[in-house]
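A single protein chain has been removed from this complex, and every other one stays in its place.
Note that the chains are named A, B and C in the order they appear, and that numbering of residues resets to 1 at the start of each chain.
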Amino acid sequence: MDIKRALIVGTGPGISASFARGLAARGVDLMLSARNTDKIADLAAETKAKTVACDAGDPASVAAMFDAVDTEMGGLDLVLYNPSARARGPVTELDPADVETVLRISAFGGFLVTQQAAKRMLAQGHGAIFYTGASASVKGYPNSSSFAMGKFALRGLAQSMARELSPKNIHVAHFVIDGGVRSESRKEPEGKPDSFLDPDAIAQTYLAVLDQPRNAWTWEVELRPFVENF
Amino acid sequence: MDIKRALIVGTGPGISASFARGLAARGVDLMLSARNTDKIADLAAETKAKTVACDAGDPASVAAMFDAVDTEMGGLDLVLYNPSARARGPVTELDPADVETVLRISAFGGFLVTQQAAKRMLAQGHGAIFYTGASASVKGYPNSSSFAMGKFALRGLAQSMARELSPKNIHVAHFVIDGGVRSESRKEPEGKPDSFLDPDAIAQTYLAVLDQPRNAWTWEVELRPFVENF
Amino acid sequence: MDIKRALIVGTGPGISASFARGLAARGVDLMLSARNTDKIADLAAETKAKTVACDAGDPASVAAMFDAVDTEMGGLDLVLYNPSARARGPVTELDPADVETVLRISAFGGFLVTQQAAKRMLAQGHGAIFYTGASASVKGYPNSSSFAMGKFALRGLAQSMARELSPKNIHVAHFVIDGGVRSESRKEPEGKPDSFLDPDAIAQTYLAVLDQPRNAWTWEVELRPFVENF
Partner (left out) sequence: MDIKRALIVGTGPGISASFARGLAARGVDLMLSARNTDKIADLAAETKAKTVACDAGDPASVAAMFDAVDTEMGGLDLVLYNPSARARGPVTELDPADVETVLRISAFGGFLVTQQAAKRMLAQGHGAIFYTGASASVKGYPNSSSFAMGKFALRGLAQSMARELSPKNIHVAHFVIDGGVRSESRKEPEGKPDSFLDPDAIAQTYLAVLDQPRNAWTWEVELRPFVENF
C-alpha cells in the first residue's frame, strides 16, 4: 500500500518515536500528536513532522486534530493509536475517576481516532490503522484491572475493525507488546543484553506489517524479548 | 460456599430473572436492581426480593445501591453484573456519545459494582462475583465495535479479578452467552425447538458454577444452543 | 439428556473414579476400561460396573471394547475419554518412540473412541462425549512438548466434534484440568487445604455439564483450585 501521509496519536519517546523515524526515513509526511507538543518538538524536527496537541479521549480535540490533518497534509494513509493510561492497585483501592480516565484514553480515544480515520480512508479507498497493545490486551493481571479493561476494549475495537474495514482495503493491525520496553527509566541489567523490548526493533515489525500486500495481511502480532517468560 | 444474600444488578426479563428465581428457590435473600424498578416489581414479588433503582454506570448511584444492600440485607455473598448497552452500525456512523454510554454501562459499571462488592467480600472472607458476557466478549464483529469494546473490557475486568480475588476466597466467574437468548420478541421458528438459548437453562449453569467447591473453580463458561454454528 | 449407560475409557483412581461414582449414584449402567482391569476391580465392585481391558491407542482393542459395550450394555449414551501419556524433558532428550506413544494414547485413541461412540450415538439420535484435558491443552510448556502435542491434538478433536456433532444432538465437552489433582502421591501441604484440585469436585462439574439442556450447552470448561496462579 502506498503510504504518503501518517498520523501518530499519543507520541512519546518509545515505540511511537521509533516508528516515526522509520516512516520519515521512507519519506512519509508525518503529523505527531501529543497532549503537550513541547515534549515532541525535537522528534518533530528530526522527522520533519508537523505536530498537533490533542487529548485523545476528547471528541472535540480529536475532531480538531483531524481538521489539522486535512488542512496540513491533505488527508492521511496511516494512523497509529498509541496512547494508554493506567491506574495500578487492588480493585478496592482504585479511584473510580482514574478508572474512567484509563477507559477514556486507552479505549474511547481509540474509537474516536478510528472513526475519523475510517471516514477519510473509506472515501479514498485505502488506508492502514494500527493500534499499540500490551500484555494486558490478552491477559488480565491482578492489581491491574483498569489497564486490562482499557486494553481489552481497544483489542475488541481492533478486531471488530479488522473484520469491518479490511474487506474495504483498510489494513487494521493490533500489536501486543508483551514485555517491558527499554527506556531511559528502564535500563537493562548488566550482562543481560536484549532482555527488554527495544523500540526500534518493535517499529521494524510495525513497518513490516505495513509492507504486507493485501493478499496476506496480519491483524495481530505479539512481540517479546527472547528471554521473556510468557 | 454458603450464599445467603445476593444482589442482581441490571435485572431484566431474561437470564437475570431466571437466576433470581433459581436463587429464591434456594431461599437466598435477594435484592434486584434496575434503572426502573417498576419493570421488575412482578419478579420481585415472585422472588420475595427487595428492589433498588440504580444507574450502574454512575458511581454515586452504585454507592447508594450498596448502602441499601448493607441496610436491608446486612451485606451480600453474591453479585451478578448483568447490564449491557450497545450501539450498532458501521464505525463511521456511530454517535460518540452512544459509544461512551456503551462503555459506561457495559464496562465501567462492572468496575464500580466489583469494587463495592469486593470491599465487603474481602472483609467477610468469602463471596462470589459473576458477570454476564456475550459472543462479543471474545469476538469483535463488524458493525458492532462499541459492543465489542464494552464486552471485551468487562471480560478483562473479570479475568483480572479472577486472578486477584480467587486466592482470597472470592469466586469470580464470567459467562460467555454465545448465541441469541429466547425472549418475548425473539421466538423460536416453527419446528426448530431449542434453537435459541433458554434463560432458565443458562441460569442452571450459573447455579452449578455457584455450587463448585473452591478446589475446582471455573472462571469462564461459554453457553450456546446445540444448533449454534460457532 | 437421558443417560442410562456410560463408558469410561482410561479409568484410574482420580477424576474418572469420582465421575464413575457420581454416575453410579444416579443409577447409570457403567462399563470401565483400563489397560489392566485388576487395578479397577474395587471401583467396579463399588459402582456395580462392568470392566473391559483396552489399549485405547489400538484400533482393534477399541473396536473390541465397543463390541463389549454393545453386548453387555446394549449401547451407550455417554463416553468419557480420560487416558493420557506424557514424556517429560528437553526436546533434545526425548525418545521418539515415547513421543509416538504420547500421541497415540493422548490423541489417536481419542479419535478411535470418538469414532466408535459417534456411530452409535448418531444412530440413536443422542449422546454425550466428554474429554479430559489439562493445562497443556491450551498452553505449551517448556520441557513438556510431547504432552502439549497430545493434549492440543485432543482439544482440536473435541472442538471439531463439538461443531460436527452438537447439531446432531450429541453433547461434546472438553474439560481443561488446569492444576494438580490431589492423589495418594500428591497430598496437600499442611495448613493449605484446597490447594489442589479435588477429583470429586471435578466430577461434580462433569455431572453439571451432563445435566445441561441442549439449549444451553458448554463445549469447554476449565477448572482450577482457588489459589492457582494462572
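Here is the rule we use: a residue touches a chain if its C-beta (ideal position, glycine included) is under 8 Å from a C-beta of that chain, and two chains touch if they have at least 3 such contacts.
In this text, all values refer to a predicted model and were calculated from it rather than measured experimentally.
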| item | value |
| --- | --- |
| Chains on display which the left-out chain touches in the complete complex | A, C |
| Touch with the omitted chain, as defined above, among C:Thr11, C:Thr47 or C:Ser145 | C:Ser145 |
| From A:Gly57, A:Pro83, A:Gly140 or A:Pro225, residue that would touch the chain that is not displayed | A:Pro225 |
| Touching the absent chain when the full complex is considered, from A:Asp42, A:Glu72, A:Asp95 or A:Asp194 | A:Asp194 |
| Contact set of subunit A toward the excluded chain (per top definition) | 163, 166-167, 169, 171, 182, 194-198, 201-202, 204-205, 208, 211-230 |
| Interface residues of subunit C (partner: the chain not displayed) | 59, 90-92, 94, 96, 99-100, 103, 107-108, 111-112, 114-115, 118-119, 122, 136, 139-146, 148-165 |
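Here is the rule we use: only the chains that are shown with their structure count from here on.
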| item | value |
| --- | --- |
| Centroid comparison with subunit C (C-alpha atoms), farthest chain | A |
| Whole-Å separation of chain centres (CA-atom averages), subunit A against subunit C | 44 |
| For subunit A, residues that touch 2 or more chains besides their own | none |
